[in-house]
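My questions will all concern the structure given below.
Complex shown without one protein chain; remaining protein chains in place.
Just so it is clear, A and B label the chains in written order, and each chain counts residues from 1 on its own.
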Amino acid sequence: MNTKIMMIDDDPDFVAGIKSILEKADYSVNVAYNPKDGFQALQAEHYDLLLLDIMMGRGAEGVALARKIRKDPKLKEMPVLIITGIREQIAFLFPGQAVHPHFVETDELVEKPVEPKFLLEKVSALLRLAEEKKSKVQE
Amino acid sequence: MDTELSFNDEIANVMYATHGNPIKDCLQCGTCSGTCPAVEFMDHTPRVIIGLIRAGYKDEVLASNTFWSCASCYHCSVRCPAGIDIADMMYALKRYSMWKGQHQEGLIGPVFSESFVKMIVNSGRSFEPLLAPTYIFKNGPQGLVQEAQTATGLMLKGRMPLLPKKIKGLKKFQNMVRRIIPIGEPS
Partner (left out) sequence: MKQYAYYPGCSLESLATSYNLSTLEVAQKLGVDLKEIKDWNCCGATAYFPVDELLAHTLVARNLALAEKDGLSDFVAPCSACYKNAYFTNSYLKKDADLAEHINYALEADGLHVNGTMKIRHLIEVFIEDVGLDEIEKKITHPLKGLRVAPYYGCQLLRPRKDHENVENPQFFENLLSALGAESLDYPSKTRCCGGSLIVTNRKAALDMVQILLQDAVNRKADVIATTCPMCNVNLEVYQNQVNREFGTQYSIPVMYFTQLMGVALGIKPGKLGIGKELVSGEPVLAFAY
């Protein structure tokens, strides 16, 4: 069965690039360009992994969405890879400080731009981790 | 959902949370441009900017000074027959261009926004707009002399503080900010 990835990001050029990398690696990818549509899509169908942007719409809406996912009993186990350009976008507020992840149970954060090889490694690592967790629960 | 996103939809997404109607409802009637008190100082009138967005002219829009010349007076917004919140769209465009780091060169608006927000995050309070140029441009642009004369006049009248105050609960205040902007140690 094909691994299904959801991507929520407002930048069409960035989305196109990442999507083609992932599709070449045989993942099936679905895209939403704003958090509202994205959340709806996540509720409508099961996804194995979410790629999530932070700065969207009014501001750091990605954080709000990640927190919502964490509270949703159906979605909270889904691993989330946060891909953000926030440093470029508004890091002038806290110069020199790191972006902090840990919005959901299993997440990881990478900063744009992303190397294709690095992206694929992160994706498969997160998927593997989620798999292991699931089988542990079943034991 | 999966098709290439148009520029119009991209902008709609930046302002998707607003309660006005989408800009694709624009009738191109020109009420906004006719209302706008700052229109003479804009590269494109508000009506034209909306037209360009709908036609997908991303580069032209980003290069325009229009949204940075908007005074946020909301006159267009309350008059638009299509119910579009144009003033809010101007903010959305500012946000879009700031995040992309793409805007017309030499504009003061983006630098000013940055410094202002930074100041508030650092102190909880803001500086006087009058003193802003001093904070923004270390070496003083033209006009600073005039500014200084005005400032001296105000200082003599007891109306000009030297530095902004700080709020007392600054640390907790900044932790609050960090929950919205996920940078620095989480709390």
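Here is the rule we use: contacts are C-beta pairs under 8 Å (C-beta built on N, C-alpha and C of every residue); 3 or more make two chains touch, one makes a residue touch a chain.
Computed from a prediction, not measured in an experiment: that's the story for all the values here.
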Which one touches the absent chain: B:Ser6, B:Thr45 or B:Asn175?
-> B:Asn175
Using the definition of touch stated at the top, determine which of A:Ala60, A:Val80, A:Val99 or A:Val114 touches the missing chain.
-> A:Ala60
Chain A residues touching the omitted chain (full complex) | 55, 58-61, 63-64, 67-68, 90
Residues of chain B in contact with the chain that isn't shown?
-> 17, 19, 37-38, 40-41, 68-69, 71-75, 77-78, 85, 87, 91, 94-95, 98, 107-110, 112-114, 116-117, 120, 124-126, 128-130, 132-133, 143, 146, 150, 153-154, 157-161, 164-165, 167-169, 172-173, 175-181, 187
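Quick note on the criterion: only the chains that are shown with their structure count from here on.
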Centre-to-centre distance between chain B and chain A (centres being mean Cα positions), rounded to whole Å = 29
Can you check the complex and tell me which residues of chain A touch chain B?
-> 10, 12, 15-16, 30-34, 36-37, 41, 54-60, 63, 85-94, 97-103
For the chain B and chain A complex, residues of the former touching the latter = 1-2, 4-5, 9-10, 13-17, 95, 98-99, 101, 114, 117-118, 121, 177-186
